[in-house]
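One protein chain is absent from this view; the other protein chains keep their places.
Moving on, here comes chain A:
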Amino acid sequence: MLNEILQTIPQVVIDGLTLGAVYAVIALGYTMVYGILELINFAHGEIFMSGAFIGTAILIVLTGMGWVSAVPAIVMLITVLVLTAVLTGLLGMGIERVAYRPLRNAPRLIPLITAIGISFLLQDIVRFIAELQKGNYIVTGPNLFKDQISIKASSISAIFNDASIKTSFVIVLVTAVIMMIGLDIFVNRTKWGMAMRAVAQDRETASLMTVNVNKVISITFFIGSALGGATGVLFAVQYGTIDPYIGFILGLKAFTAAVLGGIGNIRGAMLGGLLLGLLEMFASANLTLLSGGVFGAEYKDVFAFAILIIVLLFKPEGLLGKPVTEKV
């Protein structure tokens, strides 16, 4: 049995890292907003979904103009990613301004419920527009990357099977990693990143340091939503078909990843995302085998969430989270 599991490892790692990178980038949006406002922004999954639709719409329009065949796919992708990131960034910033800021001093439950309301609103708006434009809310975009790459893992060691990757997998993984590294540098090395950390630790004192707290919160929403929206584009490129409800389950998983890593902790979200992706793919490949046929691959989510619960039982603050201490 061990041998069979080992054989699938290369494919599990590749698929798991790719899926995990998607979770990780979305998890960043949850964790950043939580870190700064202690708000679980449930609408973040829908920002991701909006990004998938906006990106696909841009691609369809550009294809209609004959651009897609004329320009290298990678240039096309970068253009769409940047445009979508800016648009979803503004969307997230706008949502904070209109829906969350007026509730800044309200009891915690109220902005939480508002966030859920915004989720439904975004789902319905996107569905409405999609049906108006395409006559169907399930949309398939143009295929940018069709090639497959094969990795000869068997030549490294005979234990492994060969793994195959679609080019789009590589693109997704590389882009997600670039976004994570970029964010990490921004948060830890730049002035506004420092202001963001200061606001997360003590909003009132940050404002005494001439830091415009509202501006920092807007920037946080912009960045988190831009990353989430760009990941939506990656998702659309990867899977081709999207609908207005993809944000729900993916958002939930990314939120789980954020909790697994320690909510509020940026590197924790990255780690949590990658781990969750790997666990899920591992379960999907091996559950049947491990359970002697009792559980099929469709139980992968149960497996992943069971791991989450176990981790939280022993480390309630998450893998990289600090134990909660009372503020002095």
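General observations
Rule of thumb we're sticking to: a contact is a pair of C-beta atoms (placed from the backbone, for glycine too) under 8 Å apart; a residue touches a chain by one contact, two chains touch by 3 or more; residues count from 1.
Please note the rule applied: contacts and distances are computed from a predicted model.
For the chain of the complex excluded from view, the name given in UniProt is "ABC transporter ATP-binding protein" [choices: "ABC transporter ATP-binding protein", "SUF system FeS assembly protein, NifU family", "Xanthine dehydrogenase family protein subunit M" or "Sarcosine oxidase subunit beta"]. Note that of A:I54, A:I165, A:V211 or A:I246, the residue touching the chain absent from this view is A:V211.
From the set A:I5, A:I60, A:A198 or A:L252, the residue in touch with the chain omitted from the display is A:A198, counting the whole complex.
Where chain A meets the chain that is not shown, the touching residues are 191, 194-195, 197-198, 201-202, 204-213, 328.
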